[in-house]
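Quick one: this structure, given as structure tokens, is what I'll be asking you about.
Missing here: one protein chain of the complex. Every other protein chain is in place.
Let's turn to chain A:
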């Protein structure tokens, strides 16, 4: 009995591993293809390992597209979005959680309501607004509409709510003001939440397609996520080059995930309302 169970278990484990390999395979295949010379890419034989390893496709992308400029755009806008969202959300959450002031319930109610609104429905008016501000094709134009991340406020508020009130009271007795209690006590006590939120906000901003796609139409102002769709060829499809662009665009977020795996998964569960 025990033996049969183990055999069955081993079989399920094997199936799981094979499924995982198949799931991962398109990623492997794409990276490998980007490292082949173009003539080998279109050979009919399937080669899981390139016959000739080459960085030609990457060299081509760096030399013939403004990918470094796209990288700069992505880095600046994603970092700015992350920092601004976290500062605004943490401040707002602290006030909602710890302070009594007029309008508190109204603000909290509005934040909850905003979860219901699909940001895709606002693309037209966001565009009109950014156009009025003269921000089409600018970093600020990419950044501003992405600052509405109500879930960050909710997550911070949950954590601030759970800090025992004694901390706050003794700090008040020591003569600290609200800004000091917020900045020196509540924020440092929740660095874990901040890092987790920072990583997923950054990844989401880096990956965002629709808005940067709408607000940038000049090659020089695109983010890398939008830019890699602009790698066109004059003579037929050049898959190694396309995929080299994709690998370059994906590396920061893929590396961020692989390095901070635990934090990324925690943050995703937090913002979905499930505590890990």
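The rule is simple: contacts are C-beta pairs under 8 Å (C-beta built on N, C-alpha and C of every residue); 3 or more make two chains touch, one makes a residue touch a chain; residues count from 1.
Keep this in mind: contacts and distances are computed from a predicted model.
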Identity of the absent chain, which is to be given by its UniProt protein name, from "Cation/acetate symporter", "NADH:ubiquinone oxidoreductase", "Carbohydrate ABC transporter membrane protein 1, CUT1 family" or "Autoinducer 2 import system permease protein LsrC": "Carbohydrate ABC transporter membrane protein 1, CUT1 family"
Sites on chain A contacted by the missing partner chain, in the whole complex: 9, 12-13, 15-17, 19-21, 23-24, 26-27, 29-30, 33, 41-42, 46, 87-89, 91-92, 94-96, 99-104, 107, 110, 114-118, 120-129, 131, 144-145, 147-148, 153, 177-179, 182, 203, 206-207, 209-210, 214, 225-226, 228-229, 237, 239, 242-243, 245-247, 249-250, 253-254, 256-258, 261, 264-265, 268-269, 272-276
